[in-house]
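Only one protein chain is missing from this complex, and each of the others stays in its spot.
In order of appearance the chains are A and B, and numbering begins at 1 in each one.
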Amino acid sequence: MSASAGPEVAAQFSTRERFLTEERAERLRSASGRITLILILVALFLGGWEFLKWATDAPRTTLPHFHEVVDYLFSINSQGDVVWLAIGRNLRLTFIEALSGLSVAIVAGFAAGTLMALSRWTGRGIMPFVIGAQTVPIVAIAPALVIWLGTGWETKALIAGFLAFFPIAVTTARGIGDVSQDSLDLMASYGASRTEVFFKLRLPSAMPYIFTGLEVAAAFSVIGAIVAELPVGSQDGIGVVILTSQQYFSLQPESLFAAIGGACLLGGAMVGMVRVIQLVVLRGYRAQELS
Amino acid sequence: MTTADPALESGPEQLRQWNRHAGVVIPPLLVFIAAIALWELVIEAFDIQRFLLPRPSEIASLFVEDFGRLIRQGRNTLGVAGRGLLLGGGIGIALAAITFRTRWMAEGVGIYAAVLKAVPVISLAPLTVVWFGIEAGSKIATVAIATAPILFTYTLVGLRSADANAQELMRSYAAGHVRTFWNLHVPYALPLFFSGMKIAVTIAMIVAIISEYFGGSFENLGGYIRNEANNVHTVEVWTAIVMACLLGISQYMIVAGIDRYVLRWHPSKRGG
Partner (left out) sequence: MTTPDTSSEAVQIGTQTAISFEGVRKEFGSGVNATLAIEMVDLNIAEREFVSLIGPSGCGKSTLLRLAADLIEPSGGTVVVNDKTPRQARLDRDYGFIFQAPTLFDWRTVWKNVALPLEIMKISGMSSQKKEEEIERLLSMVGLDGFEGHHPYQLSGGMQQRVSLARALVFRPSILLMDEPFGALDEITRDRMNLELHRIWEETNTTILFVTHSIPEAVLLSNRVVVMTARPGRVQEIIPVDLPYPRTTEVEESTRYYELVTQVRESLSKAMVGDR
């Protein structure tokens, strides 16, 4: 066997080139494939909608035609507003509530998760309650909170934040705590300080975990904001629109579909936002399977 | 090595076992007692009105008094959550089992699942009422919509995680699809399936209560909460919250227990 490195290195270069071009092609193929797939799925969804209506012969009050909902969006409501603009205004408010709640939850959840992971006794003491508190029905607390703190957007942001806090705290704790002994030994062999171990090892290795929690939290923050808008006294927000549409459902069924569609778009936008940030932040990471 | 008490070091196996369990039980207990004390103290110090935040002692005594009714209402809610989970989980797991071999199919269903996970499920509650009636049907449907995508994703990734070598081993035995599925893919999928279940039981409970909150019978936790909250009976609301938490936690623990038992062969469960 020869120890000469010449041909071996050359071979590696060519594999590397091949690797890169393959990767680029793969990415292109998967991007265009994904768009096609999404278009097909949208078509399937609309087709399914209309098929269901046709097959069950559902009246307008159970399932309107899709185009009826679209028509409604461009009509003028009783306040003299263009419907989709009115829905958009309410969505904006709910979005602000959810986003502020999520921001607070990120800070608080990250801090709590880190504390739980780094201090064994704190972790053992608090973790069961963090898991338990997730089962607290937020609807039950929301009315009391609204009475307490008023119907302003801050209250709603707080409720949204409460719901978003737990997934972030739990995944942060898990991610920060789940570091291989070899990696810790490696850092110890460099005489790394606790701070260095945290910032150079624990935090970066926890990022994929934290982002899975963040995605759930983004969806939860929208749910929290909507739930917070439900108790009596709220004037604006997509939750209020859904409630009013429900009351006038028999008169204007399209409005409930439009409102729900709006809420779904908002949820999608929040989660999509987190995903885009994740794509940028986790650029160098191995692809995540669970999301 | 640095244990102060030599009796613990040389003590019988049971004692050490007990010691290990105590480490898991005592800290949460201390936190719990401290939290309750703090709660009472805050109410005392800031003179917080009863309808805003009642005392824990008050909640506890009413909880004991109303226990019979609460457990009845809790059972109804649990029934909705359970049936919804069964339906949603069944759909999710079935879709995962059907599609996991075909990449484009799994990806297609996966996109729907991702969208469904981003959808604020509660906003669908009024619509399910229109379709499935104001009673249990609509609630079960909402729970199913919330839990199906979770179990689909976890089961799918689990089924796909089967070791490539083991798959080839099954091939070398000339095992058919069905046999490979049960003997290889299912065991590999179990750890992630249970992780998904732990999330799904919690979500099922929350969603059941939220959808009950949207209307229908009062003979369940969500309906009771709606009724009492409208009358600003905060103590009553809190007893329902406590019941909901207890049910949620016990469900979680049951699933975790089954997980530990079924997967006692799995490396992650040993020595924990």
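Points to keep in mind about this one:
The rule is simple: contacts are C-beta pairs under 8 Å (C-beta built on N, C-alpha and C of every residue); 3 or more make two chains touch, one makes a residue touch a chain.
Everything numeric in this text was worked out from a predicted model, so none of it was measured.
Interface note for the absent chain: among A:Lys53, A:Arg92 or A:Lys200, the touching residue is A:Lys200. The hidden chain makes contact, of the residues A:Leu41, A:Ala108 or A:Ala192, with A:Ala192. Interface with the hidden chain, as seen from chain A, comprises residues 1-3, 5, 8-9, 12-13, 16, 19, 180, 182-183, 185-192, 196, 200-201, 204-205, 207, 282, 284-286.
Everything that follows uses one rule, which is that only the chains that are shown with their structure count from here on.
Of all residues in chain B, those touching chain A in their complex are 23-24, 27-28, 30-32, 35, 51-53, 104, 107-108, 111-112, 114-115, 117-124, 126-127, 129-131, 153-154, 157, 160-161, 192, 202, 205-206, 209-210, 213, 221-222, 225-226, 229-230, 232, 234, 237-238, 240-241, 244-245, 247-249, 252. Partner chain B is touched in their complex by these residues of chain A: 37-38, 40-41, 61-62, 121, 124-129, 131-141, 143-144, 147-148, 215-216, 218-219, 222-223, 226-227, 230-232, 238-239, 242-243, 245-246, 249, 253, 256-257, 259-260, 263-264, 266-268, 270-272, 289-291.
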